[in-house]
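Every protein chain but one is kept in place in this view of the complex.
Letters A and B name the chains as they come in the text, with residue numbers starting at 1 for each one.
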Amino acid sequence: MITAKAAAKQYRGRDNTVVHALNPLDLVIEPGDRVGIIGESGSGKSTLVRLLLGLETPSAGSILYQDGEVSQLSGDRLRQFRRDVQLVGQDTTSSFDPLRSLRDAVRRPALEILGLTVAEADAAVDEVLASLAVDPELSSRRPSQVSGGQRQRFAIARALIVSPRILICDESVSALDVSVQGAVLNEFKDFAERSGAGIVFVSHGVPATAFLSDRLVVMHGGDVVEQGDVSQVVNRPKHPYTARLMGAYRKLSADESSAA
Amino acid sequence: MPGDVGLRAANAVEVADLRVRYRTPDGWFTAVSDFSLTVSSGQRVAIVGESGSGKSSVCMALAGLLPLGAAVEATTARIIETDLTARPTRAIPYQVPGVSVVFQNAMNALDPVWTVGSQLGTAIRGRGATSRARARVLAGEWLERVGIRDPARVLRARPYELSGGMRQRVMIAIALCSQPELLIADEPTSALDVTLSVDLLELITSLTADLGTTLLMITHDIGLCRAYSDRVVVMHRGRVVEQGDTEQVLAAPSADYTAALLACAPSLGQLNDHRLTTMVGVS
């Protein structure tokens, strides 16, 4: 569905230095896939997300959506792309219009992308909120009047209402409290199982990413340093960077420190 | 200098019934109540809690850095030699003698317009009589101590010219160069990646151990508590729900909240778990 073919991105910094944000990368994402992309800040994972969504054009190679260059889509093809590929970002405060109700925000893609009537869209909003176990009473509130965890659920509802076939989660739980993270991760997992959609889960947190993914891609300094089956990458890392990363988590986790 | 430790007061922190309130347009908001904590010198204590638990208010209150609109009340609040309840509040607070703070993000905590050398130098000279030239030499040594390889360059640099990890190291050097008796670390690594977090906490704990400095760490990360604290205080909604020896609390929590907090964090040991345990009614 989305294919990256040797896609790379360079920026020209000040003083004409070239910053290699992302070195050539191949990646295929189909509905049903669960791909976790791990990397620290500056590893190139955010650049990759922007490329996958067509928000930026690759400097080399291509990002294809059904054989069409993503950043060149227009008209019906673009509508189809928006329907198929949705994003849940990290900073939910700034992604909502502060003066409109949350219901309004969730309803909008149903009106604009699916072309539903207001009554149909409202029914769809209720349905998606119910599937996420969100109190429908909250939907009349404004973004600033609910907790961060609730707001994130509305961001998810806004993405899920168009029944995307691929959901891209960019640091979607990083800003949430641990107690809320778990619930939101469960919701992503439920959605993927229920709908058969694909998930691209991008995060610097390994445990949450590993929980949601079948396949892990480890990025470092703009390169993919390792990718493979989740248990292989976590338990038998090949690249020194991955090994260091997993070692750091082991150090902080229960089993290891009690053994030590 | 480990030899000094014997001369220090037995308890670095003695707080009983601490309450922190903020003046808001709708009246007083109570952020922390009934908070009691005693930390003996040289201990490493972690206060763990989620957002809104009041852990940051506790830490700013103990460091004496709350703004004018905050009210701090307690039956006892002795930090090192200072009685917090007897301190007048001021628009620009004074340091509680012997207490240093490390913040979450060095980008915000370091002064953007001065060079590292100047900031570290003034902190080393403090109110004492170290000469500028001597402070310069000591500054270079401190940078090496926190693991910076090219101190000469970093001394001339301004914070925004350094990488995130370097900035954090510089902040640690500034906080510890006055050899404080108590270091309060407010989410010292939560803006960072895990490998860097672990490196920096190793650094903080080894330096505080060398200096005999008591460490009070505020965090939301149970993993960090487990690896780097002797005692843990669990806070929820402005109150202490449980405190005790770190190993014991994490192995056999007595409060439901602690148990739930421990259960809901994803870990690498449970890759195949179908669902994560979640906290009911906490969100």
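Simple rule for what comes next: a residue touches a chain if its C-beta (ideal position, glycine included) is under 8 Å from a C-beta of that chain, and two chains touch if they have at least 3 such contacts.
What we mean here is this: contacts and distances are computed from a predicted model.
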| item | value |
| --- | --- |
| Name per UniProt, for the chain absent here [options: "ABC transporter permease", "Ferritin-like domain-containing protein", "Urease accessory protein UreF" or "Putative tricarboxylic transport membrane protein"] | "ABC transporter permease" |
| Residue, one of B:V101, B:A139, B:I222 or B:M235, that touches the chain absent here | B:V101 |
| Contact partner of the left-out chain, one of B:L18, B:A31 or B:A175 | B:A175 |
| Chain not shown: contacting residue from B:L110, B:L196 or B:V240 | B:L110 |
| Where the unshown chain meets chain B, residue by residue | 63, 65, 67-68, 90-95, 97, 99-101, 103, 105, 107-114, 119, 122-123, 125-127, 158, 160, 171, 174-175, 177-178, 180, 191 |
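Note that in this section only the chains that are shown with their structure count from here on.
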| item | value |
| --- | --- |
| Contacting residues of chain A [partner chain B, same complex] | 40-41, 147-150, 177-183, 185-186, 189, 204-208, 210-211, 230-231, 234, 244-246, 248-255, 257-258 |
| Contact footprint of chain A on chain B as seen in their complex | 50-51, 164, 193-198, 220-224, 226-227, 247, 250-251, 260-261, 264-271, 273-279, 282-283 |
